[in-house]
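Dropping a structure here in structure tokens format, bear with me for questions.
All protein chains but one are shown in place.
Going in written order, the chains are labelled A and B, and every chain counts its residues from 1.
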Amino acid sequence: MFRRVKPQDDTVTIYIDDKPFLATAGEPVANILLNEGFSSVHTAPNGKPRGPYCMMGVCFDCMITLQDGRVEQACQTYAEDGIRLYLPLNRADRAV
Amino acid sequence: MKMPVGKDRIIVIGGGIQGCATAYFLARRGQDVTLLEKDHIARQASGVNAGGVRRLGRDPIEIPLSLASMDIWRSLQDHIGDHVDAFHPCFYLKVALDEDGQALGVDRIDALRKVGFQHEIWLEDPEIQRRLPHLSCPTYGGILVEGDGWALPWRIVQGFASAAVRNGARLVEDCRVISLERGGSGWQVHTTKGLFEAAQVVNCAGAWAAGLAALAGEAKFPLSPYAPMLAVTDRRPAILPAVMGVLGQTLSLKQLHTGQFVIGGGVRAHANLETSRGEVDIPALAASMNLATTLFADITSARIIRCWSGIEGYMPDDLPVIGRGSQPGLVHGFGFSAHGFQLGPAVGEALADLVMGQQPRISLAPFSPNRFETV
Partner (left out) sequence: MSVRSDYDLVIIGAGPAGLAAAIEASRHDLSTLVLDDQPAPGGQVYRNITRNRGQRHASAFLGNDYWSGSRLVDGFAHVSANVLTESRVWQITSDRQVLFSRHGKAQNVRAGAVLVANGAMERPMPIAGWTLPGVMSVGAAQTMLKTSGSGADGAVFVGSGPLFYLTVWQYLQAGFGVKAVVDTAPARMRPEHYVLAIPALLQPILLLKGLRWRAAIRRKTDYHAGATSVVIAGEDSATGVTFQDTSGRKQNIPAKHVFIHQGVVPNVNLTMATDLRHQWHPRQLCWIPQTDMFGESSVDGIFIAGDGMGIAGATAAALSGRLAARRIIARVKRRPFFMTPFWRALKWRQAAIRPFLDSLFKPPDDWRVPKEDHAIVCRCEALTKADVNAAIALGVSGPNQLKSYCRAGMGRCQGRMCALTIQKMIHNHNGGSEEEIGYLRIRPPIRPLTVGELAALAHEDAGR
């Protein structure tokens, strides 16, 4: 598990699979995934789970689904109050 | 000048679908055939097209050839074996989104019926909605063809190339033709990999075919290079079991077995024959993207991960050049104007017939190389 050694200022609430979590405003949502123990977020074409790897937008393995149906990189999505993200791993329509 | 590398009776120039299919049919008939390709096979138009395997929407002049080709597509496994996994049969549907489109479609069906073609069928909107449950908009009807499909173009071409080689053909890649000369009773083909000699040459050089024809001493063909553009998205849940177009508009839309959408705009970006590169004008695809999202709202959030274009050769009448050249021992098969992929198998068979002095099944008169002769 990842843990914070710096206090959070300016927190917002984000939702992962409809469960609320506290995030720092503007931090990449991939950070919250790791801080909260979600190391697997989607499945690869071989059926194996995958999660964040590079945290800078080049590996495309931190994929999450947003409310409007977009499949996005969690490390390129920044925490805003009320943002809802869904882990493709837990959805029926797995195609990502 | 390099030493001759072999005395080949037939040389096919161009490793796209036309050339590879021709080489295959010739080799299968026991002919001594060598295929020369300046890059690697399926590098150009045959490797980058939308992969539509369609009889729908053809110029009536081309329909017999297209129908004959579809027969070969149906038994493709007999020809190319495992590579047939790249062919996905499905229905083709070109819908009307307005009254103009509807009129176009209805008139076309009438016209086709009058000349005896039954493969295109008019569907009314309720039937279209039933076939496409995820369709997001009403239609004014559309044209259906059952049993068309789509393919991964490079793999089909690779299939023909492999089948040609299995039947004894030689394949030489990275081999660009420098000059063509009549010599003795045949042709001397000087290339970057040496001299090849042949009794007959088949020109399947795609967008470069007019240049090649000129090298052989033919009159200048009015072939223009353009670069149609395509886009592919990330993987999405399966919602589209057909290949689609829109009557009166520019769109080709399909969903691959991977779930990715392939969206074509038919838009032509500037093509550079020297460098073989076409810069992609992505905003020019906007209108086609708009149509795609009109048809399927689900596509709106799909993400485009790559756009590309390939260089294709267009004829002024949008019909290919298939037939004997004015020089002896020279046969042409080019100018497919961005719709040659499905025709490839039948064209290959027809070109093989021409080379061997046999009568092709389908009349090639409308595709005569002579139709451009100026007075």
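Rule of thumb we're sticking to: a residue touches a chain if its C-beta (ideal position, glycine included) is under 8 Å from a C-beta of that chain, and two chains touch if they have at least 3 such contacts.
Computed from a prediction, not measured in an experiment: that's the story for all the values here.
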{"item": "Option from B:V84, B:I304 or B:M356 whose C-beta touches the chain left out", "value": "B:I304"}
{"item": "Interface with the unshown chain - residue positions in chain A", "value": "1-7, 9, 24, 26-28, 31, 34-35, 39-40, 44-46, 48-61, 63, 70, 76, 78"}
{"item": "Chain not shown, touching residues in chain B", "value": "40, 42-43, 47, 152, 154-155, 158, 173-174, 231, 233-234, 261, 263, 277, 279-283, 285-287, 289-290, 292-293, 299-308"}
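Going forward, only the chains that are shown with their structure count from here on.
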{"item": "Chain A to chain B touching residues, read off their complex", "value": "68-71, 93, 95-96"}
{"item": "List of chain B residues in touch with chain A within their complex", "value": "234-238, 259, 298, 300-301, 303"}
